[in-house]
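The complex appears here without one of its protein chains, the remainder shown in place.
== chain A ==
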Amino acid sequence: MAPSSEPILQVSGLVKHYPLTRGVLFRKQIGAVRAVDGVDFTLGRGETLGVVGESGCGKSTVAKLLCNLERPTAGAIRFKGEDITRLSGRALKAVRRNIQMVFQDPYTSLNPRMTVGDIVGEPYDIHPEAAPKGDRRRRVQELLDVVGLNPEYVNRYPHQFSGGQRQRIGIARGLALRPEVIVADEPVSALDVSVQAQVINLLDRLQSEFDLSYVFIAHDLSIVRHISDRVGVMYLGRIMETGRDAEIYDHPTHPYTQALLSAVPVPDPEARDRRERIILAGDVPSPTNIPSGCRFRTRCWKARERCVVEVPALAVPEAFRGGTGSAVHDSACHFAEELRVVPAQGAAEGPAQGVAEENGSGPG
């Protein structure tokens, strides 16, 4: 899991607005759902970038944009320097070999009317150049073996497997074309906790085995920390704070990150009593009507006049500029300051499940 500095994926100014229209015959645009509203990040080769945020903050839309399942309204996604957002036809198909996706719900991500062999082998039908025809069946069985399934299961149907096994099938399909980037959209949130650990460990193992780079989307902070090298915290379509995992978890400087981390359940009752729980007021504003200035200001206890008029840039905050240490990382807040919210003692013994804000089952 050694991240190198060489970027494999560069995302800049990524925007996805879904227009809201009114009228049957003469469609008039009356607004837009600003699902993703200016996201920038870089993914290094062999690195894992965790993206966290509550439901509806645009995480899944980012995943779809990365896999070219949706066209962005603006911005660029560069894979090895080439902008893939405007590609079509053969060039797009070629890029798709390199960026694959693992889906959230293993119960809908596998076609119930195809056998496991057909599902995992389908990438070879679509990209015949990836494997010679006679070799495909052996490769499919190898893939099943790699993800920890019995290769003899090729003739079974998805409904004959448990949730964790199904997610392994989904991962095998994602691996078939030997992609360089895997976008995992909440890959374990539909699984129960013991199985979550197995699947996370599998992803971890595959990363070193196949030299993969991950964009790992989740709302579970503990799991994101476990697997990520770097973490980005999203709120209402934008990344609010990003940095190495230790920087985000132990030295958060953005009030939203601090509030999220303070909501992680603490299994130790004593530590729980000592910690400071930040309760945010109000609900997430509608993505059709995003507040001016800092989008978090409506729920922030630090909000002042400046937050209404000036959009904070995602950069190292003024207070920490020129300094050293873990608090020096990008944070989109005018009044960033370090605040330790994760209690230290005893927290390590808890269950893996650390639900951020709510355990939303819908796509985030």
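One rule holds in what follows: contacts are C-beta pairs under 8 Å (C-beta built on N, C-alpha and C of every residue); 3 or more make two chains touch, one makes a residue touch a chain; residues count from 1.
We adopt the following convention: contacts and distances are computed from a predicted model.
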Problem set entry | Undisplayed chain, where the name is taken from the UniProt record, one of "Protoheme IX farnesyltransferase", "Peptide ABC transporter permease", "Sarcosine oxidase subunit alpha family protein" or "Protein translocase subunit SecA" | "Peptide ABC transporter permease"
Seminar exercise, completed: The listed residue (A:T21, A:Q160 or A:S292) that touches the chain absent from the view is A:Q160
Exercise. Which of A:S55, A:T115 or A:T288 touches the chain that is not shown?
Worked result: A:T115
For this session: Just the residue numbers, please: which parts of chain A touch the chain that's not shown?
Result: 64, 67-69, 92-93, 96-97, 99-101, 103-105, 108-115, 117-118, 122-123, 125-127, 137, 141, 148-157, 159-162, 164-165, 170, 173, 177, 193-198, 200-202, 204-205, 221-223, 225-226, 246, 249-250, 264, 274, 342-345, 347-352, 354
